[in-house]
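Structure below; questions to follow.
Removed from the display is one protein chain of the complex; every other protein chain stays in position.
Letters A and B mark the chains in the order given here, with residues in each chain numbered from 1 onward.
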Amino acid sequence: MIMEDKFSKTDIQKPENIVYKRTDLLVDRPLSYCPGCGHGTAHRMLMEVIEEMDIMEKTIGVSPVGCSVLAYDFLNIDMLGAAHGRAPALATAIKRMWPDHFVFTYQGDGDLAAIGTGETIHACNRGENITIIFINNGIYGMTGGQMAPTTLPGMRSSTSPYGRDVPTMGHPLKITELVAQLPGVYYVTRQSVHTPSNVRKTKKAIRKAFELQKENKGLCFIEIVSNCNSGWKMTPVQSNKWMEENMFPFYQLGDIKLDGKLVERKETVEKE
Amino acid sequence: MGELRLMKGNEAVAEAAVRAGCDGYFGYPITPQSEVMEYLMAEKPFERTGMVVLQAESEVAAINMIYGGAGTGKMVMTSSSSPGISLMQEGISYLAGAELPALIVNIVRGGPGLGTIQPSQADYFQAVKGGGHGDYKMLVLAPASVQEMCDHVKLGFDKAFQYRTPVMILSDGAIGQMMEKVVLFDQIPRRTDAEVVAQCPWASNGRPKTRNHNIITSLDLDPAGQERVNLKLQAKYKMMEQNEVLYEEISCDDAEYLFVAFGLSARICQKAIDLARAKGIKVGLFRPITLFPFPATEVSNVGNRVKGILVVEMNAGQMIEDVKLSVGCKVKIEHFGRFGGIIPSPDEVVRALEQKIIGG
Partner (left out) sequence: MTEEIIIAGFGGQGVLSMGKILAYSGVMQNKEVSWMPSYGPEMRGGTANVTVIISDERISSPILNSYDTAIILNQQSMDKFEKTVKPGGLLIYDPNGLTRLPERTDINVYSIEAADEAARQGLSKIFNMVVLGGFLKLKPLVAPEYIHKGLQKSLPARHHALIPENEKAIEIGKGLLKAVHLVN
């Protein structure tokens, strides 16, 4: 092949030619996520930050129940798998027991904003010095696409087959804006991982949260709005487009709380 | 001899936790055990030993804090009373499944439901037979005095780490609330972080470059893998049955009749023995101290020497099932219980012995 004339396999592997390398903090095995899902990218950003900060030996992660229940199989750091929704309770105790360690939870919307609402709010309110990574794709992915607390009005799921009917099923919950109100929470941001520039911003946010954790500033909360092409029954490309058109107007990207102060933003409302 | 104090059972649990070198207590208030956390907060163990004490937002959060702390190799505990312990069952099942050491104290009150705040032994089944989902057991200790409340905290932590298992102290509102003389054991220093890392190579407390990452979980999606987990747990419970049985026999040598009772009921039976023997009835007491593992062989040995057995419990008849399974059907076995928070009096226990066993 022509490629081989210019770059032999050994040439590509020369350090000066490497443009991308998987961090050693991701286990070398196929991810269990659907092709097109944002989890893999979020995992990579998180592990790259830990590698770059050289804090692997002092980092303890908590994975949830949901699609990322097996995150501990992919993240090559010490991990605990929590019961559904309880990750912030685990993280609270871990941080109190190991105050000089970096502790994070990685949770989906069902885990964090439905069954674990109490643990989320109280860990935030106590200002635990932990980082919460919240993946919001508006659906229960693992159990097969049921309605989540974050499912948009009219959005179809296996338990809202005719679309989320707000009068009977309630409103989508902006838990990120909710926890941002709490004085124990220092830094809140909402990002995405569907374009390279958004991936870079997400990584910067994660880095910032870990730096703030080092300074014991209080809880840092990063929401990553992500797609669920399987659950939404779309192709990956369609799902990212749908996310931009439908999720972002309601779950508006950007910083929500900086340096312990709420950022002024226009409130987003549900589409009729 | 250690320091002598007059203490409530709940206070003795708290003081013993500090002295045992416990790293963290996470709890939620509920009568009749709130003195445990109240004592700890007043005592400031965070200044004495560096022990963490945190009031959680719920029993559900508390047991999951225990899971978090235990998963990092730390020595952690919680306490609650019946309704709160029910809320913790999911977390206890996860602790058992993930093989984590932890101490859970249940100061039992009358149920079901919100029930009453008075003492009861109605959580025997829940404690001994599993309680949460899945095939698991806890080592269950049943103290009958404030001294044992103190001693069982240390014993419980030892066994929790030896077997990597949750251990429960199953007590009741009366023993929690009453004061007795306690000889406190001397302070055992808390382990340093380096000692925790060395003692618990399985724990997730930060991955050094020299080893693979540790994972604390109770999940194995492969049924064959999950069966292996179950077999390992069952083997562990077998080991406990062989090595950890504790019991006490009182006035059994010449006994023609036998009381079998644990915890507070056993104390009442001791008085009943005095009353019965004053009437010429030769009765003894067999008191299981570990409820799991149950002293099956031992109660059978004593039980098969007597004419009849009265199992006395503050419930509608729970431990009697284990007594019957152990002793077999050659000896008459009856139950006497009061429930809902009523404590049987020594003379009604004697009357029950006369009516159900001797006269019946």
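Quick notes
The working rule: a residue touches a chain if its C-beta (ideal position, glycine included) is under 8 Å from a C-beta of that chain, and two chains touch if they have at least 3 such contacts.
As the structure is a computational prediction, the values presented were derived from the model and not from experiment.
Although one chain is omitted from the display, it touches the following shown chains in the full assembly: B.
Among B:L54, B:A122, B:V153 or B:A174, only B:A174 touches the chain left out of the display. Although one chain is not displayed, chain B still touches it through residues 4-6, 31-32, 117-118, 173-174, 177-181, 264, 267-268, 270-274, 343, 345-347.
The rule is simple: only the chains that are shown with their structure count from here on.
Computed centre separation for the pair chain A/chain B is 40 angstrom, with centres defined by C-alpha atoms. Against chain B, the residues of chain A that register as touching in their complex are 27, 56-60, 62, 69-70, 72-73, 75-83, 86, 89-94, 96-98, 101, 118-119, 122. Those residues of chain B that touch chain A in the shared complex are 23-24, 26, 52, 54, 56-58, 60-62, 64-69, 71-72, 74, 76, 90-91, 94, 98, 193, 204-209, 212-219.
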